[in-house]
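Here the complex is missing a single protein chain, while all its other protein chains stay put.
For chain A:
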Amino acid sequence: MPTSVCTAKASYKKLPGTLQLTDTHLQWTQDGKSVPSVRVLNADAASLFCSKAGAAQVRMKLALVGDDIGHNFTFTSPQLVALNEREKFKTQLTTIIGRNKGAPDSAAVRLPVSAYTHSASTSVANASPTKLSLSSSKPSTSRAASVSSSDNRATPILTGNDPAQDFRLRKTILLGNPELGALHRELVIGGQITEAEFWEGREHLVLAQAAAESQRKGKPGQLVDPRPETVEGGEVKIRITPQLVHDIFDEYPVVAKAYSDTVPDKLSEEHFWKRYFQSKLFNAHRASIRSSATQHVVKADPIFDKYLEKDDDELEPRRQLTDQVELYVDLAATREDHEETGNGKDVTMQAGRQRGALPLIRKFNEHSERLLNAALGDGPPTKRRRVEDDAQIDLDDLHDPELSTGIILEMQDRQRYFEGRKAANSDDARKNIDFGSIIQEAKTNISQWEADLAQLKLERKPGDAALLSMTQNVAARLDVRSKTNDLPNGFFRQMTTCQTAANEFLRQFWSATYPSGYELSTAVTPAQKAAKATKMIGYLAKTHEKVEAIVRAAQQQGLDANKIEIAMKPILTAVDRALAFHRNKKVSRGS
């Protein structure tokens, strides 16, 4: 039973009941019933709306992801208690919603929030500084570290570390991939191979899933700019949602400070926002140059005016910039390179003449920086004061592509392969020698083409024969095609299962036989591997029986056994090969 965070009496669809928030769900149970009739995953909560403070009923509306209508709850306790209760729910849900917004598509991933955010934050933090070093043979080099590559390095290897997490990931994969799921059911649940064996060699799927899940949706880019709507009577209205409050506090710490200073001692929450939106402070925060025009309309406000800062519209920014920037983008260094000479710039080229636009421009830069820092952590990832790598001056396409360290294809009898190539090449070379004679020959060949064409006569009989054979061919193909699907569905599935299972055994066998490319599986000792190979051979040996069983069954059902044999032939060949290999190996080891 999940722990309950808060509960309250509330009605839903006019039926009395209890609203309860646990750490995973928000649920509502009608009075007298034991099973909750509304049960919402916390991860599904998208936004929250509350009735006005002065309203007769204390209401709360929760909209869900992909469902804007959501659920309406009315708190039924006496007014004061209800308000209090709702406040509790509000704060809890606001944080949950805030978390959901930061999370990826929350509908797809349902997991305990705490574990989730943890892995996400670490992987993101790790991902940012890793830069992909691309080999110079790559046609178009981009400095942007591609997502997949950085994930591979940065995602912590979850396998084995956290069984619960691992299990969940595997389950998601199996659900997402029905074929794999079927195989899993067949083999693992059927008890033929163990769970660990099944996943061995499939670690990349788990990693990919973990990586996909740890991708967090970034903060949306827009500026926080609540625009008032005008309602009749010249009144303006601004809709305050918990989300907006959260954003405002985030964007303007000074408002958060004012809030903590004044609410609830000096002002009620409602009053606070009302006065804020009428204050000069709000106008200063509005991302509009026109706000300066409304300045005189705005009344002085003794509380908020205290927090008012001077407009940041000087040529030099108010914010102290102590950061040393990389020399390659250091514009100040150029300005200080020599004494200023010459006549002043004309009016249009003097930066910052539009005083009103400056705070706005600064706000853009700071907002962008904040968004970037939210995703990447503070400051440039690796503050390179000195430019060590000269990637910025290098022209990569001027390097020999041969010089890049590619992956050498390992193959048997390499020498012979190249010898063969060489022979072919020298053959070509010999042929190439005499262009003149070839052209000459070709010329003589076509010199009398008109006459030759006139002489060309086709015998009727061979022509007919050819046409007939072609028709037969087409007919045969049509026949085959119409017959292919004549196997009953269930029977066909049986064949497929048999085939995929055998394939899986083969995969296991070979991966146990040959040294693995994955570093991950090095933990397995040779002895274990040998044992596993033997086990797999045991399974594989049974494949023939299984196929025969299928064939027999087919015969009983009056199907064409031949066809099934043909279909299963490749897998049987592969199995035989594995068996032969295993025997030889045993023999060689024995001798």
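Keep in mind that, in the parts below, a residue touches a chain if its C-beta (ideal position, glycine included) is under 8 Å from a C-beta of that chain, and two chains touch if they have at least 3 such contacts; residues count from 1.
What we mean here is this: contacts and distances are computed from a predicted model.
Choosing from "Brix domain-containing protein", "Metaxin-2-like", "DNA 5'-3' helicase" or "Cytochrome c oxidase subunit 5A, mitochondrial", the protein name stored in UniProt for the chain missing from the display reads "DNA 5'-3' helicase". Screening A:G191, A:G221 or A:G558 for touch with the missing chain picks out A:G221. Contact with the chain that does not appear here is found for just one residue of A:P302, A:G344 or A:G490, A:G344. Touching the chain that is not shown, out of A:A182, A:A375, A:A541 or A:A574: A:A375 (per the contact rule at the top).
Per the touch definition above, the residue from A:R353, A:R552, A:K569 or A:R583 contacting the chain not shown is A:R353.
Of the listed positions A:A332, A:L458, A:A527 or A:V587, the one in contact with the omitted chain in the full complex is A:A332. Listed for chain A, the residues touching the missing chain in the whole complex are 128, 131, 139-145, 147, 218, 220-223, 225, 287-290, 315-317, 321, 323, 325-339, 341-344, 346-354, 356-358, 360-362, 364-365, 368-369, 371-372, 375-376, 380-381, 385-387, 390, 392-393, 395-400, 403.
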